[in-house]
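The other protein chains are all here in position, but one chain of the complex has been omitted.
Moving on, here comes chain A:
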Amino acid sequence: MPTSPAIRLTRALLLLLVSTFLCYLISSAALDPRAWFEERTPRPPAAVVDRRLAELGLDDRQPVTERFARWSWRALHGDLGRTLDGTPVGEEFARRAGVTARLLLVGTVAGTVLGVLAGVWAAVRRGRLPDRALTVFSFAVLAVPPFVLGLLLQAGALTVNDAAGRTVIRYTGERTPGLQGGPVTQLRDALVHLALPTVSVALGAIALYSRYQRAATLDVLGAEHLRTAQAKGLTPGRALLRHGLRISLIPLTTVFSFGFLALFTGAVFTEQVFGWHGLGSWFVDAVHTGDVHAAVAVEVFAAALVLLAGLLGDALHRALDPRVRRR
């Protein structure tokens, strides 16, 4: 695409602004914070509820555009509003984002790298046992929704624990509550808790990326310059490594932004299943209580993540493909 990075950046910012407005609009229309206040026992007087909603900037009797204008003006100055119980959204968001990052980081990186490697391997061994095994594996994993995958892993861990007679694999929460001991014990405890969610995230990434990478590698394998390289004496593996791998990675850069969104959405389920209190479970709670500001924060963050991943994908594309750079 012959568009300059500056144009792409402007376009991304414009998309982010409009999608922020859309997210705010939809969330305000769909969620009902008034009901949450009114459902308390004893039921607070209407005047109190009205005042509280007005304080939070969530008064549903004002036009939504007005509420959005006020909220976005404050958001521009770094104030993302407050949750229904009065906590600043920014603070809670930062804490929760840390949890989600810890949940996703290892699984995503490991899953992507393993997926790409597996895809290349399967393409080279096309039609042979490793290729078939990987295809079956991908089909199986992609047919299992993320929440079922998480629950299956938990059930597996439970069986292992029962067989061992003690808790080998932890499968709920981020750490054992009230655990005594030094940093080494704490770290080991955190790692044990991380194991299963990480596997859950990584399996999905491997299944997805290996399919794309396999197809891309197959396309490259037939290319003439690879045959030339082999005719000049390089072994097939070496020719692929030196002249093919780089090109075969290019299609992956366009998948990147959607893959990222899928990962983030998957994390919402993974958090719920494994009892991690990150952005995903915060969002689910926000929808249940009608917490508009919290919901919008997570939605806009996801939108920004997609745009960022898209720009990153573009940059990678440029780095990998000299034909794009020349423009």
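Rule of thumb we're sticking to: a contact is a pair of C-beta atoms (placed from the backbone, for glycine too) under 8 Å apart; a residue touches a chain by one contact, two chains touch by 3 or more; residues count from 1.
The rule we apply is simple: contacts and distances are computed from a predicted model.
Peer 1: One chain is missing here; what is its name in UniProt, given the choices "2-oxoglutarate ferredoxin oxidoreductase alpha subunit", "Cytochrome c-type biogenesis protein", "Oligopeptide transport system permease protein OppC" or "Phosphoenolpyruvate-protein phosphotransferase"?
Peer 2: According to UniProt, the chain not displayed is called "Oligopeptide transport system permease protein OppC".
Peer 1: Which one, A:Phe68, A:Phe93, A:Tyr212 or A:Trp276, makes contact with the chain that was left out?
Peer 2: Checking each option in A:Phe68, A:Phe93, A:Tyr212 or A:Trp276, the one touching the absent chain turns out to be A:Tyr212.
Peer 1: Just one of A:Pro33, A:Gly81 or A:Pro146 touches the chain that is missing; which is it?
Peer 2: Per the contact definition at the top, the residue touching the missing chain is A:Pro146.
Peer 1: Going by the touch rule given at the top, which residues of chain A touch the chain that is not shown?
Peer 2: 15-16, 18-19, 22-23, 26-27, 29-31, 138-140, 142-148, 151-152, 154-155, 158-159, 162, 204, 208, 211-212, 214-215, 218-219, 258-259, 261-262, 264-266, 268-269, 272-273, 283-284, 287-288, 295, 298-299, 302-303, 306-307
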